[in-house]
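All protein chains but one are shown in place.
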């Protein structure tokens, strides 16, 4: 049983529906169960790749399904998150704060060294890292990760290089799929009905400590 | 004839087009006619599940078709509405005000107890409640309702659990479909041509009192 | 030749591409050439029917293709426009100003009497009016118009009642199609290459007066 999992892997009837028929994913459950850090590109991965400009600044669109998945991943399975983007001044800060993402790197240069510094800071190696991105600069994340996932809408070159491609587009559930893969592999799927929804006022620190321990 | 209906159920030619060919829906007309409260998740049900972040805050997209349906449902058939969301600080407050939704619960924890408190407050039981949601925390709404509906874009697990799945996605008419089912079942379809459009200045309190009575 | 047209109807090779294969439209050229007023619903017709709510207010999305078509229709063919919406406080005012739409009715009640008052004010009768809408309250516009057009995304009941349904959705070129039908029928298609693009600083009042005369 993978280190850090709290429950046994649920029976087949509880397989997340987004994993059905994906035998390559099911063959990778052990590698998925081993992941302790997910490193996410922002534009095109957590969003649909569109940036909206107004007279006051830029705007981004995120998926509530993704957010719910990331909250479960943190609270139940204690997986660390890093969001890494080449664009500075992005409203990603606000979304990251709402989801309690602690490791946020905006306006960075080449992403390979950035990922390495995050891994050193957290004491998590490439073999326990899953990364996700949609454009060519994100391939530097792939080089430092055990698994690299591309959202469906990624550039062709990135999809080709990815270990897995999600069924959903960036900003429309691509990250949620990866969360469900990890939750299932780690034995936390489906989330218990009593779990708070994303962003709800009631936090459960005791639970979090347990899950992260 | 169901309690509270004002007109007889119209002939087949007046069947809302979104109900055509849906025999299971037509078999449930009596249960639909009995509904007095609809409890709606917000993100992914009344919206497309995307949350837009700017430097000032978050933004949500609603459907005008949904709004028109909800106005008819309230004015003609006197059905109560509750909007329930785990996210706080949402601009849902503004949309709810425009549509005169009185029962708005934002930033809540698990949704089961919230629905129960709404039902107690209104004196309406689960057997007269229809609820609607798109993600796993919304299944707690299903447990307290006679009917549970999922928008087409709901997570697979939620669609599987639902009594009905709409043809339209959340934020693109899913709620409107449910409004038309209820209006038809209660004998208020199609709305009389003189009805004011959604949000129009002219209110019709006498009509509302009659419908809600 | 229809009253008010400035050029002969162009040869077949200049048929707007959105009219190709639409024989019923081609059979209606005379009726289209006779139109002097177009009355447009806003949400779902000039927009995609989504209303975006932020902490500051609501937001709507318009199509630049529609805008360009409406500018040509006004400048070249002198067709009057009325925008009619049940929703008040809409940002439609800003878009209408940019496109120099003079007749804007927001927050109105039933649309039939509103259209009649517009027609009286302009001295244009139902037989010279084309209207367009996507939801059931817009059917009141149909009753006061020679031609009623529904965008592709209209409610089924509205599409069924319409004389024509556009290929494009509301907010994505539906209004542009109607503009091209009218421009062609009136002999102004294709617009001369020297025409200013939508919203450009350089106005051409002399041309406008001629076209409107």
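Which chain is which? They are A, B and C, in the order written, and residues in each are numbered from 1.
The working rule: contacts are C-beta pairs under 8 Å (C-beta built on N, C-alpha and C of every residue); 3 or more make two chains touch, one makes a residue touch a chain.
Note that the coordinates shown come from a computational prediction; the quantities given were computed from them, not determined experimentally.
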{"item": "Partners of the unshown chain among those that are drawn", "value": "A, C"}
{"item": "Contacting the left-out chain in the complete assembly, out of C:65, C:155 or C:186", "value": "C:65"}
{"item": "On chain A, residues whose C-beta touches the chain left out of the figure", "value": "43-44, 49-59, 85-88, 107-112, 135-137, 139-140, 155-157, 160"}
{"item": "For chain C, residues in touch with the removed chain", "value": "16-18, 52, 54, 56-65, 67-68, 91-92, 94-95, 171-172, 190-191, 193-202"}
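Note that only the chains that are shown with their structure count from here on.
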{"item": "Arrangement of touching chains [line / ring / star / complete / other]", "value": "line"}
{"item": "Angle of rotation relating chain B to chain C [CA atoms, steps of 5 degrees]", "value": "90"}
{"item": "Innermost chain, taking as reference the mean of every protein Cα atom displayed", "value": "B"}
{"item": "Where chain B and chain C are represented by their mean Cα positions, the distance between them in whole Å", "value": "32"}
{"item": "Chain A-chain C separation of Cα centroids, rounded to whole Å", "value": "46"}
{"item": "Multi-chain contact sites of chain C, meaning residues that touch two or more partners", "value": "none"}
